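Shown below is the structure under consideration.
Missing here: one protein chain of the complex. Every other protein chain is in place.
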């Protein structure tokens, strides 16, 4: 009985499969490439930051539903809760810091194989200091004709303030959002470029505070709490995404001094993270959610940011970012207000789709790895090959390409909007627009690590 | 003479009636007028104080701002319901289209994926607190009765209760969360993990006062009543049912009132901390949003939380009155 049943199954199943494939090809050619989603009800997590916009837009504009996905979106308390949610399955996917999937996969912090098929945006962060610190920095900054300071402001002008704190025996505290966050690395990059040591990590010795040899003490504060923590005087400055820098301007409690666009032009920011297990178990769902996110990102940049006001309106709803419209609009609509009244045009402050912003470049992943090594989160030397292997494990342009190709096939987005997938290597050409004028080549991570003045180099060990 | 006395007596009656009316008025004023005056003074003080507190999110919300937010919250709720309607309609259409293409597909109606409105959060919190509280009662009352009946069990368990009783929900929550995510594994859970987390945290914090009060109630039953039970040779079950339970009902209810108060406070804290759906999450989300309406919306939630806490307490009192023989 048993083996007859198995035999029957062995014969019938391929038949049935063949039939169903044939049937779907006849009816809907587009769906033949990407099948129906295996999992339709999904829950995505996010942190209240404007760069979660692609998720909100994909929901509000019905892109998820058009893929047959029923997505609920839930704000998370902090990056740790969010990551744990994705790992333990409470969340199916989330708006993540670029460093999170990488760190989780190499086992820094919680170990889990997280992948990213979609990069959410470029830029969008800034460093804000308290009014008090700003007043002390100002004399060291050159002024324009209109009286406002010359940008970009380097950390050189902060150095005397930090020294003054040190002389007075006071710690100079700064907030960032997570140990493997873009903000941590950007803040460190900016400080180190100005000669301020932001401290090393030594996880092999159990030291994950990242304050070894530090001149500025960096610690974790969840993004939405940055302004109130600054106001309370617990920290003297912070690096965070929007709207929390503009919030400080509006509340009059701090002054943004530099945007990450100025630290590293068009730096990759958030990614969309899912577990490798999820991608494997639900391949169609993975491609479909990527499709929806790509469409949302494109919508955000369409018409030369013309859709942004509408996007801001959506984001200001209490279930998304929830901050006031004006606060979010300040940075989302191509401007950025530094000192009160010093509002400048920064059209690329938030990039969601242009410049292939959504394509998960290996070289972006490798940049984060180099910074992890630079500050000791990766405790020992690794070969260039290792960096590339890790990047390939986490960043999945293959999924992105499938999703993009199906969008092209469906004539929803023209092929010109994407990189040429037949030639794309996943490595950007050597990048130069850094605040310290160094050049980054993703193919040579170790050489890049060795080029920093402050930071661990090849052979260094704490 | 006669008419004179009747006039006099009429006057007396009149005076009596006046006095009675006066008495009624003073009673009425105590019942309605004084609380009304109290609330009015509070509102004035609130308005004045609110006006003089300047926060980085603007002025502290006064009563007017809060009422405005109640209106907003209500209209948001209505708008969201309309969106939900549209969502279901789209879903039906999509299901129909897919069933036409793919006859094997079993269409499924999925719940609305949009945001939970303030009113949804209130309902969620109420369901959570009642579930957690009921679970606590189911555990605590039998255990308390057992402890009250058995001195040795009481001696054995009492130290544990005394140690766990003062533990804050904030300490339990991470443990509960980790255990629930390890134990409660289901591909298609009937209730969400976050609900289980909040509920168990509520249970863990509200179980103790109920155990203690039930045990005290049971162990302090009049020994004569126990002798009656002994003389009648009541079985253990009948003894509990006929003697122990009715005798300790007042103490059990005291425990329940304490517990429900604790449960409600704990729930709000747990929801805030774990971002589990409910009023606590609403407050936390608004705090994080930091919009110019946030404070007024939080204040609206505070009023609602207080009011619900009050109603829950009254509810238990009413239940006690209904159940108890000792009116």
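By letter and in written order, the chains are A and B; residue numbering begins at 1 in each of them.
The rule is short, and it goes like this: contacts are C-beta pairs under 8 Å (C-beta built on N, C-alpha and C of every residue); 3 or more make two chains touch, one makes a residue touch a chain.
Note that contacts and distances are computed from a predicted model.
As stated in its UniProt record, the chain not included in the shown complex is "Nitrate ABC transporter ATP-binding protein", which appears among "ABC-2 type transport system permease protein", "Nitrate ABC transporter ATP-binding protein", "Rod shape-determining protein MreD" or "ROK family transcriptional regulator". For the chain that is not shown, the touched chains among those present are B, taking the whole complex.
The chain that is not drawn here is touched, among residues B:106, B:190 or B:231, by B:231.
Note on the undisplayed chain: of the listed residues B:243, B:270, B:283 or B:316, the one touching it is B:243. Where chain B meets the missing chain, the touching residues are 222, 224-225, 227-228, 230-234, 238, 242-243, 246-247, 325-326.
The rule is short, and it goes like this: only the chains that are shown with their structure count from here on.
Only residues 56-57, 90-91, 94, 98, 101-102, 104-105, 108, 110, 113-116, 181, 193-194, 273-275, 284-292, 294, 297 of chain B touch chain A when the two sit together in their complex. Of all residues in chain A, only 20, 24, 27-28, 31, 36, 40-41, 48, 59, 62, 65, 68, 70-77, 81, 88-90, 224-225, 227-228, 231, 247, 251-253, 316-319, 321-324, 327 touch chain B in the complex they form.
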